[in-house]
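Missing here: one protein chain of the complex. Every other protein chain is in place.
Labels run A and B following the written order; every chain starts at residue 1.
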Amino acid sequence: MPAEVRHPPGAQHGLGWLAALREPARCLTWDLSQWEHVIRLSRRLRLLGRLAHAVAQAGLLDAVPPPAARHLLAEQRYATWRCDTLLWALEDGARALAGAPYPVVLLKGSAYIVQGSAIGPGRLPSDVDLLVPRSSLDDAQARLSAAGWTEVALDAHDQRYYREWSHELPPLRHPHHGLELDLHHNILPVVARTRVDAARLIEHMRPVRGSPWHVLQPTDQVLHSAAHLFYDADHGDRVRDIVDIDGLVRQEAADPGFWPALAGRAQELGLQQPLALALHFCRQWLDTPLPPAGTVPLPRLRWHEQHLLVPLFGRVLTPSTLDDEPTLTERCSQQLLLARHHLWRMPPAMLVAHTWNKLRRPR
Amino acid sequence: MSAGRAGETALPIEVSRAPGPPAMASPAPLTADRVAELLTGSGLVLDLGLARVRVRSPLAWPAAAQIATAYRHFGADADAEPGNAAPPWADLHLDLRPGLGLRRWVRPQVRLLADGLTAFEPFPAAQVLPLLEWGANWLIGRRMNDVLLLHAGTLARDGRALLMPALPGSGKSTLTAALVTRGWRLLSDEFGACDPASGLMRPCVKPVALKNASIDVIRRFAPAAELGPSFEGTRKGTVAHLAPPAASVAARHQAAVPALLVIPRWQAGSATTLEPITPESAFTSLAFNAFNYTALGATGFRTVLGLVRRMALWRLVYSDLEDATQRLDALWSQLAADAPAPAPTPLAHDAAVAPHAG
Partner (left out) sequence: MYAAASGVLIEPLADAWCAFSPLSGQTHLINDTSVAILEHLQAAGHATVADLCALLAEETGQPATEAVEMVAGALNTFVLAGLARCLPA
């Protein structure tokens, strides 16, 4: 059993190595066996590129044993290409949307990369996420379509599902670079039990200097990432979202107004539960510095969240082993969280209709 | 470690995992029983040169027999120092597992997982080797971005490499197999792995996959060829694998200087034609027919440019394999006579593997 890096937070979950993302010098103590384990796990978690960037940025690549270093180099190249492809697709998108009389906001990875955020480099973006006001959705799609972005083929039911029930249009694809573009009019499905007023998000958007794009304000980026994680259907290998949230809050650490604003915003948007869950795992696995207890009214985990959701997510966000199938406990945990997701996402009547349609569809 | 032939470009010598006398020039062949033991234990680690692949499986059969046949000359990889419990380094970690649920027993399947994730559809349980080969190729093509991976059959003689880009209809694998049986060193039948720093071609020694009619063609061409069993009904029809010869396996850490590019095309009934091509055609055949050219960006661009400027550039149209191989031999000899012997150039970084501590 490869020796874990001692004492960093998260070690007992096999995540001690995450500390190296922030303090790359920690990797200098790893032997080859540890490197092999970290490379495998971080690759699976889509964090290898970020580890590679951290190590390279710290000038430590030459100190990494060659069998491991080549994987860092390889992934660094691959991530660079993925990010460059995204930037090029965004140029295409910007050209298509130039002159649109409504704001267009970049979400998630697209935002982090364009902003030059600390959590930008080393990512593996697979799609572009844009947020526009719902009333402008058709216009935005028409502009993109005119520039060559075409809808991925879906049947009529799925089309209607996307347009009426979801928070995004069916994905668009461009023949030149194959990246998917997801046009959102909200960050969460409109019929879900938690409703976020997208207009409030757009109201506080920030321009990105030197680019035609806007991004959400920092608190909203944190909340979006948390909501996107904890209300999603599939939580396997999603510890990278915790890493993102940790990176985002550390970036804002110098601003004394950030934490109170985050607490207030979570309340305003109704996203207390995902924020509480996110901060729990951030502190547990990444030692994220949080304000001293009692100083900021951050949402606290309620009893059922602490005793039901936390253990479930803890079993699912990162794999317990790379060399075996998920355990029965892990699979049950994922099923329970999936059921929670479906109950949250759709009113029961719609869920039945949606499921029925999926079952009826020819395979 | 066997010494390379004169003129072979030697990488830093692979550090032996076991202290003591150096490995024999011809290690004992890999046996199915030994493979079975390793598959179900700590894993069989196959050193392909470019990458080390660990394979494990909870079910030893029929995987062990199929793998042992195709990798018969990788015997040294199965040697383990008694008492050394630490598994050696691997770049890829593959698991062959039975089908899920009913498909473990009913029309049984085999699945391939890498790091616990599956990216492939299951295969029928009897087709373990095709799944392993295809899966390993796919993963190597996706991950090993420290080198430029061209889609080409790559062989070597006297320290120089012959590259044959794998355009559709090329018969690349058949030609590669034929040349291997005629004494050429196999670097790879799938990957032309070019190290951007040095411009040298690196071996990735794996069985040569032959499909459909090619299988019988090679059996007739070289009756003594070490061909494994035929697998029928795969996605690509019938597949059989030619085991890499012992000498090719022994030289898997020795790079070769790229010297000759030949774009092959098999055309029924054609006479053998061998003619020079333009650098533009060569560039296109390499850059737009690679696994990771685009992902490597400017590095890929410069590496392909270097290859095009360095190699003699030809194309081959043929229908008769014997005639084609003879013409290639003749071209090679002619070019070798005109060119000076390559100076040994060690690679800046090699995956020289030290034993695990502890």
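Heads up, the rule we're going with is that a residue touches a chain if its C-beta (ideal position, glycine included) is under 8 Å from a C-beta of that chain, and two chains touch if they have at least 3 such contacts.
Just so it is clear, the structure is predicted and the values come from calculations on it, not from any experiment.
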(Q) I'd like the shown chains that the missing chain touches, ordered by label. (A) A, B
Q.
Given that one chain is not shown, which residue among B:Val106, B:Ala224, B:Ala268 or B:Ala298 touches it?
A. B:Ala298
(Q) Out of A:Trp17, A:Trp81 or A:Tyr112, which residue would touch the omitted chain in the full complex? (A) A:Trp81
**Q.** Touching residues on subunit A - with respect to the absent chain
**A.** 81, 84-85, 87-88, 91, 176
**Q.** Residues of subunit B in contact with the chain not shown
**A.** 278-280, 283-284, 287, 293-294, 297-298, 301-302, 305, 308
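The rule is short, and it goes like this: only the chains that are shown with their structure count from here on.
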Q: With chain centres taken as the means of their Cα atoms, state the distance from subunit A to subunit B in Å.
A: 38
Q | Residues of subunit A touching subunit B in the complex | A | 31-33, 36, 40-41, 43-44, 65-67, 69-71, 73-75, 77-78, 80-81, 84, 319, 321-326
**Q.** Contact set on subunit B toward subunit A in their complex
**A.** 56, 86, 89-91, 93, 95, 97, 115-117, 143-146, 292, 294-297, 299, 349-354, 356-358
